[in-house]
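In this view, the complex is presented without one of its protein chains, the others remaining in place.
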Amino acid sequence: MTTTQRIELTVNGRRRSEEVAVHHTLLEVLRDDLGLTGTKACCLVGECGACTVLVDGDSVDACLVLAVEADGSSVTTVEGLAGDDGLDPLQAAFLATGAAQCGFCIPGQLVAARALLALHPHPTRSEIEEGLAGNYCRCAGYEQIIEAVQLASTTSATSGSEP
Amino acid sequence: MRAFAYERPTALADALGLLAGRGDDVRLLAGGTDLIIGLRDRSIQPALVVDVKRIAELDGDIGELDGGGLRIGARTTMTAIAADPRIRADHQALAEAAAVVGSVQIRNRATLAGNICNASPAADTAPALLVDGATVVVAGPDGARRVPIDGFFVRSRVTTLRPGELVTAIELPPAPQPRGSAHVRRTRRRGHDLASVTLTAAALPDGVTRLAYGSLGPRPVVVEDRTGVLADPAAPNRAKMERLEALFVGASPSARSMRASPEYRLAMLHVLGLRAVRAAVERRAARTAR
Partner (left out) sequence: MTEQGVGASPERVGGLARVTGGQAYVADLRHEDALQVKLVTVDCARARIIAIDPTAALAVPGVRLVISAADLPDPMPRFGPQFVDRPILAVGETKYHGEPVAAVAADTLDAAEEAARLVRVDYEELPAVFTVAGALAADAPLVQDPSLRPGDPRSLSNVLREHRYGWGNVEAAVADVVVEHAYRFPMVTQFAIEPHGFIAAPDGDGIAVWSSIQHPNWLQKVLARLLGLPLAKVRIFAPDPGGAFGGKQHAKYEPLVAFMALRAHRPVRLILTLEETFQAVRRGAAEIRVRDGYRRDGTLVFRDVDADYLIGAYADIADRTVAKGSYTSAGPYRVPAARIVARSVLSHTVPSTAFRGFGNPQQIWAVESNMNEAARLLGIDPVAIRMRNLAQPGETFIPGDTPADGAWAETIERAAAMIDWSTPPPTGRGRGIAVGLKSGPTTGLSYSTVRLLADGSVVVYAGTSDMGQGARTIFAQIAAQELGAPLDWVTVIMGDTAVVPYDQQTSASRSSVLMGDSILLACRDIQARLRAMAARLESVDEATVVVDRGVVRIGDRSLPIRDVLVRGLGLLGGEIIGLGEMRKEAEPDHPLGGTAAFFEFNCTAVEVEVDRDTGDVTVARHVTVSDVGKALNPMQVRGQDEGAAVMGLGHTLMEHYIYDETGRIRNLGAIDYRIPTSMDLPLTMDSDIVENEDGPGPYGAKGMSEGALLCVAPAVAGAVQDATGVAIRDLPLSPERVWRALRDAESAVRPDPVEGAR
């Protein structure tokens, strides 16, 4: 017996009103109900970070959040990182350093990096390692991912601003 | 996961009403970082999930108590605890423990109250709370009550919370100064991991050292050294190790765990004990010097 509930979300700046199953996670609702498939599913136990999104500015694993919990929240996914004037500096930096290999973990890495730069606009290497440890990369492009975050932190005048 | 009903009360009384008489059929949702894993693997299958995050009386604030000490609201996340300057100054081990619970994403959601209610023997914050002598503030059908943290844990997933009760806050008593504390743990990698040993040591005034450890038995355990040996920087390691062996005599790691053997856990308990004591004593000395 599926119970549903209507929730109001602001997703990537756009207001959404959705009737969702209360036992569905935010990840399922983003991907299956809203069609925002940029956010990826992998471990579903909060270990790998492939499903990282921002909820009211905080990075969370969307697999461990019920969609109903996010009712009234503002959600940012990878699809919401680029602005009208083009790619976010992080996205450009990931391309420039070759950080995206197979690419499957990259949406989560980018969103986690966005949250990291909001907290530490000029992070040290160990702050980056710590800040992105919740995002597995099996191509293990960690060195190039770290370089990308460092690059974005120097090229971005706006890094640190909330999306 | 299996379907369930969901309620999101805004008043404590409503939440208590939802809990009344339902036993395991109802589960509380705070940070969800343990609950949703259990729902997914169907190790728990409640009919009702009660989200406590919008209950007015359950805040996510860290406030100062009249007469000293801190009150940590039930919705307070690990991220908030690890970042709080008062906790970082006076409850270093708790700040350190909160900072190693999962990844950033997990810490942004996981709450201290949820961590202790889950009552995992490996819970990182439990030893720190035991050493600090925290009090769990509980609301229930018969009103509020206060449970010393050492009387809260029973075994994995079991606490002394009674049916229909929920945790509203955790209180830390004022930390008598000078004191220093440190939290250390053993994991299989440097990145986030569940601990095979988790341990806090606190160097208290008058040469008293308090230690608490988890993951070496059904529940975390607190012990105290009043001989002054552990607190004495000049005491030989051998003497300290003997003290630790006496203090840790009750450790009984499970042979079922796949994270580490009982033998390794026991050995590491002592290694970590020594290291944490050293760090705590140094921190106390640094406090004294100020």
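Order of writing sets the chain letters: A and B. Residues in each chain are counted from 1.
Assume contacts are C-beta pairs under 8 Å (C-beta built on N, C-alpha and C of every residue); 3 or more make two chains touch, one makes a residue touch a chain.
This structure is a prediction, so every number in the text was calculated from the model and none was measured.
Within the set A:I7, A:I128 or A:L151, the residue that contacts the chain not displayed is A:I128. Here the missing chain is touched by one residue of A:L54, A:V68 or A:L81, and it is A:L81. Residue B:G191 is the one among B:P173, B:G191 or B:G217 that touches the chain missing from this view.
Considering the whole complex, the residue from A:A21, A:L66 or A:L151 that touches the absent chain is A:A21.
Although one chain is hidden here, its contacts on subunit B can still be listed: residues 2-3, 37, 42, 186, 188-194, 258-261, 264, 267-268, 271. Mapped onto subunit A, the footprint of the missing chain covers residues 2, 21, 23, 31, 35-45, 47-48, 50, 77-79, 81-82, 87, 91, 94-98, 100-107, 110, 128-130, 132-146.
Please note the rule applied: only the chains that are shown with their structure count from here on.
If you average the Cα atoms of subunit A and of subunit B, the two centres end up 29 Å apart. Put simply, subunit B touches subunit A in their complex at residues 1-6, 8, 29, 32-33, 36-37, 39-40, 49, 51, 53, 79, 102-106, 108-109, 191-192. For subunit A in complex with subunit B, the residues that touch the partner chain are 1-3, 5, 21-23, 25, 44-47, 49, 52, 58-61, 63-66, 68-69, 71, 112, 115-116, 130-131, 133-135.
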